[in-house]
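Excluded from the complex is one protein chain; the other protein chains are retained at their positions.
Right, chain A next:
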């Protein structure tokens, strides 16, 4: 299936979880938050939340600003 991770279209296997999507970008999990289709997915449920076709995944972290 095709999902979008931080704006990039990616082909991932069916059943890919939020946790696996995050690991495509980074091995770090502290200081990171995820939204799927503009809804926050709490860290405790990353492993058990499967993505669906066309999902938009945003993986955010803190950067210099303000």
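To be clear about the criterion, a residue touches a chain if its C-beta (ideal position, glycine included) is under 8 Å from a C-beta of that chain, and two chains touch if they have at least 3 such contacts; residues count from 1.
The definition used in the following text is that contacts and distances are computed from a predicted model.
The protein name that UniProt records for the chain not on display, among "Protein-methionine-sulfoxide reductase heme-binding subunit MsrQ", "Thiazole synthase", "Universal stress protein family protein" or "ABC transporter", is "Thiazole synthase". Considering the complete assembly, chain A touches the hidden chain via residues 6-7, 25-26, 31-35, 38, 40, 42-43, 58-66.
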